[in-house]
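Note that one protein chain is taken out, while the other chains of the complex remain in position.
Presenting subunit A:
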């Protein structure tokens, strides 16, 4: 039963957690196989509403601000759901969460006609953490029990193959009798910053911890992935969450960390610290003790669930809709972490059942993010405006829920 619990946990967690997969980084990449005419297509990943026989479909469209698109007779079928997407160097990577099993990663780009085509397949280990770093995609496979070593892979985005890997002993890293479980990883300069949660890693409370009131960020050199230091703080619980990015570097070079105060023991939240934003100044080796943006105070008691970065210090946050909760339905807010302002977003559905949080599209104009929101009435692309804190309903995706939005040029 223990095994089943271990396996079910990520599934349960996944239902409630999510980060940005596509950023319009202003980097031209290879311009697609078409040679780069500067034209754009949007890629939308959609999962059918059915509870069995479910695959993710990749749809291609020119416009995501209006109209409708369907998976009926349309779209590239992928083998299985729990695919995760990341766009880097104008290529769209479809990663498989394989639960211990290795699996195929498929890389797509656009041909001269703007059609999504498969560039290559390569084999990778099961994916949890996935982020971009220089020309690479970095993935981490973090065991939650048993095995004491996390595997970190460097995937060359151009070649679509693994360039290197490293093992990190997460029990030694935690150093407190528990396990360091990386929530996500973020590039800062030429280092890889990986926040982690401390977990017991033993049945029946695998994801519980006896250390709910601390946060940690492991800093790795790159590309040799050597652990350089751990930056700690005791003003918040851990940053990010399982499958959720909680650390972002802004244009100034400062890193902002988001804590949902979501540490648990036996499934019950146990942190005494507030959900808050903390900061590591550029090139600093510790948290900025003078900075703490208390999100619970700012929001009237709500806690952080997920973030996507607009740019220019502004973030789109998903906050748990119920005060004091660390799970369940979400609503949106726009925050400015430098000015420490908080505004609830208007124009979203009242009762959102799922969002595309792991793969929202950042437009790159510092004020627009596209996200897929699904409620009982269907699934739509919404565009969020950082200046007005308004969401506008756009493209409808019929017959499924949007799990990712990306943009490629050709």
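Here, a residue touches a chain if its C-beta (ideal position, glycine included) is under 8 Å from a C-beta of that chain, and two chains touch if they have at least 3 such contacts; residues count from 1.
In this text, contacts and distances are computed from a predicted model.
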From "TonB-dependent receptor", "Molybdenum transport system permease", "Multisubunit potassium/proton antiporter PhaC subunit" or "5-methyltetrahydropteroyltriglutamate--homocysteine methyltransferase", the hidden chain's UniProt protein name: "TonB-dependent receptor"
Identified contact with the non-displayed chain, of A:90, A:109, A:124 or A:409: A:124
Sole residue of A:62, A:79, A:251 or A:286 that reaches the chain not shown, by the stated touch rule: A:79
Listed residues A:161, A:249, A:312 or A:392, member touching the removed chain: A:161
Subunit A residues touching the omitted chain (full complex): 1-4, 6-8, 10-11, 48-55, 57, 70-77, 79-82, 96-105, 120-125, 143, 145-149, 151, 155, 159-163, 167, 169, 200, 202-205, 208, 210, 265-267, 270, 353, 376-378, 398-399
